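Note that one protein chain is taken out, while the other chains of the complex remain in position.
Chain naming follows the written order as A and B, and within any one chain the residues start at number 1.
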Amino acid sequence: MDILYKIAVDPFVQMAGAPDLLAQTVWEGRVSGVLYSLIALGFVLIFKASGVFNFAQGIMVVFAALTLVGLAEKGVPAYLAHLLTLAVMLLLAIGIERVVLRPLVNQPDIILFMATFGLTYLLIGFGELVFGGSPKQMITTELGLPRGSVDLPILGGLVSLQKIDIAAAVIASVAVAALAVFFQRTRIGRALRAVADSHKAALSVGISLNQIWVVVWFTAGIVALATGIMWGARSEVSFALEVIALKALPVLILGGLTSVPGAIVGGLIIGVGEKLGELYWGPLVGGGIESWLAYIIALAVLMIRPQGLFGEKIIERI
Amino acid sequence: MLQADAQEKVAGSLHDPAADTLPKLLVRNAALRPARPAFRHKHLGIWQSWTWAEVADEVRALAAGLAARGVGRGVKIAIVGQNRPRLYWAMAASQWLGAVPVPVYAESVADEMAYVLDHAEVTHAVVEDQEQVDKLLSVGERLGRITALLYDEPRGLRAYDDPRLESLAQVAAAGRDRLGRNPEAAAALDEALAAGRGSDLSVILYTSGTTGRPKGVMLTFDNVIRAGEIGCAFDKLDETDEIIAYLPIAWVGDHIFSYAQAIIAGLCVSCPESPDTVVEDRREIGPTYIFAPPRVFENILTLTTVRMEDASALKRRLYRYFLDHARRVGEPILNGERVGLLDRVVYALGDALVYAPLRSRFGLSRVKVGYTAGEAIGPEIFRFYRSIGINLKQLYGQTEASVYVTMQPDGEIRADTVGRPAPQVEIRLDPSGEVLYRSPGVFAGYYKDDAKTAETKTADGFVRSGDAGFLDTTGHLKIIDRAKDVGRLSDGSLFPPKYVENKLKFYPNIKEAVAFGDGRDCVACFVNIDLVAVGSWAERSNVTYGSYQELAADPRVAAIIREHVDEVNRSLAAEPRMGGAQIRRFLILHKELDADDGELTRTQKVRRGFIAERYAPLIAALFDGSREADIRTEVTFEDGRKGVIAARLAVHDMEPHPVAAAPELEIAA
Partner (left out) sequence: MRAPDGPLIVKGDVILAVENVSLAFGGVKALTDVTFDIQKGEIRAIIGPNGAGKTSMLNCINGFYHPSEGAILFKGERRPKMRPSAAARGGIARTFQNVALFKGMTTLDNIMAGRSLKMHRGLFWQALRAGPAMREEIAHRRVVEEIIDFLEIQAIRKVPVGKLPYGLQKRVELGRALAMEPEILLLDEPMAGMNLEEKEDMCRFILDVNSEFGTTVALIEHDMGVVMDLSDRVVVLEYGRKIADGTPAEVKRDERVIAAYLGQPHA
């Protein structure tokens, strides 16, 4: 009885008792949720266009952030470092298309998946070689990102919002909107959707798969850089960041591998869900549930909707 | 105030003795309302439109071009195709020159078309496109009279070398050129227009008829214009009205509503992009006035019902709840009767959530009056539309009357009558129950068939409608069936086949039904399942089928139909005089009844006699107690090739319901 009370009633009593704390927690969860969403978005883009499950997406985030910070440390002005990093991501995309995708086209998916494993270790090795293995500070001020916090005296308490988090939310929304416009309205966007639907049909109308792959991997690279900057601004830039990539997995389970809205909503659900879980239910098992709670949430959703949140309804026709 | 003005304008334009032909009225429109839209046509995804001034100019140019190609007084000119502005303009241009247009059903197979063109002694043909050109050329020898074959859509015709072929655009351009260079030609054209008289023949409309070869109904300008005026005045149509023209141009309904009345009232006619896009085009145009046979309303409703089956549970619940509510209070509200406040509030809510979205989905949001005619409409379907706030009315009309015989005035609308005699129409019933009428729209005669004309028109100018009916106590006409079709069972009870069939056809799963029983000891019938409705049921229930035939033969489908038949029997049993007509046996046909096979008319009416002959073995099985019947039928494909399909059909027995006792009063009567 007692344990049931602690699971099903007590947390909600606490929430109602201190709404300001609840609001603060939801906000924090939402902030990490945005980052999960962005990483998942990178996965989805690549999976849709090339059918590759890109294990290296997480490491691309670190790599991008590291390149930016590394260049800045070498004395390159922030905006230039930014542009150069973008150029590096473009080169990376071209390189991946040339060296990995093109030779492996028509190979089974698992081979391509393994190739992205290789890519992961290549990026880690290369990054450490060039920029060293020690953690670095994100060049927040130089990039013109705000610091400090806004304190809102609401809900009978004080809810504190980091300005950098607000900026992150804004940037993420703008990025997603820009991607949506790009997909819906441009020739390349239409071509991307075409490739995602049918490779051979896309080829037959003259769409070049190679070009599309470069575009997609580059887009994923840009998303990775944005994610890296924001994540780095909240902690520090190191390969330890890679673990957040693992958080993208439950997000993908939740949102479906091919759905952009799924990635976004899934990320937010996981972000908020794990923070609330940690605070209100964590003490029941002695804390530390944040690392696996995400999977529990994802599995719970799958029980209700096997196709994921936004996955297409799978209709078996005979 | 505005309303009164508009009325005055219409009234003012109505009795214009100088404008006694349609082309004269067209020219008047160009002067009266030059910039108002007259025609629209959706082409390449975009609505193109023409004002009255532009249309008059086009028609004039076309007339000049046609004149140069030998069209003149008395010439018969065939118009074949879907509803396209240029075909209507060609009609007007012919009439301008005193020639007589003969619109032909675009769907007709080559043989039917050849008959009409030959019978009408057509010398010129205006057709829509390659398909129609091919059809005409394929019967070439039989149409030796044709000297010009003019088409609207040039695609695919470039390689044809028949010298008679020319595009309408070329004809109009040549005409315009001639008018510009030659003032005498222009003067001649004006004279031709002025020479037209109201008593001139304006059009010959071939009625498909349920028996025999089509007959050419000759209508004069006086017929068409005065009938059109009756309609315009009755429903106060004016230049702000919009209609969409999508019914066969050879049908009197289309001729009066989309052509004559449009010119008389100056309203705007929109032609759909293709026959398949009518629903969406209607939604885009939002007509204010519609006219359709019941089948169109049935189809719209069937599609909606089917779609709702696939909708989410919540939506379905809402839909059901509010439609039930509408069924109770919608009609009284539309009729302006007294309805409780709560019911009105719920209805208003339903309007926001269900009715208005439905009306808009049907493209009927702006409709002020809609008519169903041509056949009896299922009362439930009729009430459905009225209950969701669409002012649908019934009208009883015939080609021979230039449409109007009876109409339902506002506030007197009932599902089971077709209304009161229209203005200027007199009605008489002969002892056998046949309806006769006399009106300004009554036709001049059947073309080249005086015997038939004499048979149909009485000495005092009344027309035998061929329909059996009676006037009820309120003065409304009730049509039971074709006079010659109302039969009696061997025990003397009444058997009106259409009445029974219409009850069956109300069910979305049943597309067509044919009942037999005259002179027999009971009623039995054929049922055609509706592929859309039953197919969607099959999909939802995981029933697989490879063809129409397979689906029709599925015992689970038979079980569904059996339930429907049983419900029909129950409702027949509730009416003392109809109780004897309960269906005792039925079978589900293995193929869809099809106009191409001669089983339906071009207006999709069942051709009972033909079907009885073609399916004689099945009818025998219905009445001799067999449990199964074999049938082989020849079918015609679109190109005229023939094939044979064979099937073994199950015959189903039904248990009749006890017939309600006749009330005293009725026995006394």
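A few notes on this one:
Everything below uses one rule, namely that contacts are C-beta pairs under 8 Å (C-beta built on N, C-alpha and C of every residue); 3 or more make two chains touch, one makes a residue touch a chain.
Keep in mind the model is a prediction, meaning the values are calculated, not measured.
Checked against the full complex, the candidates A:A81, A:A191, A:L225 or A:V272 give a single residue touching the omitted chain, namely A:A191.
Screening A:M138, A:A172, A:I207 or A:V251 for touch with the missing chain picks out A:I207. The missing chain, though absent from the display, is touched by one residue of B:S274, B:S360, B:S490 or B:S571; that residue is B:S274. In the full complex, subunit B touches the omitted chain through residues 42-46, 155-156, 158-159, 273-274, 276-277, 280, 637-639. Contact between subunit A and the absent chain runs through residues 181-182, 185-188, 190-191, 193-194, 196-198, 200-209.
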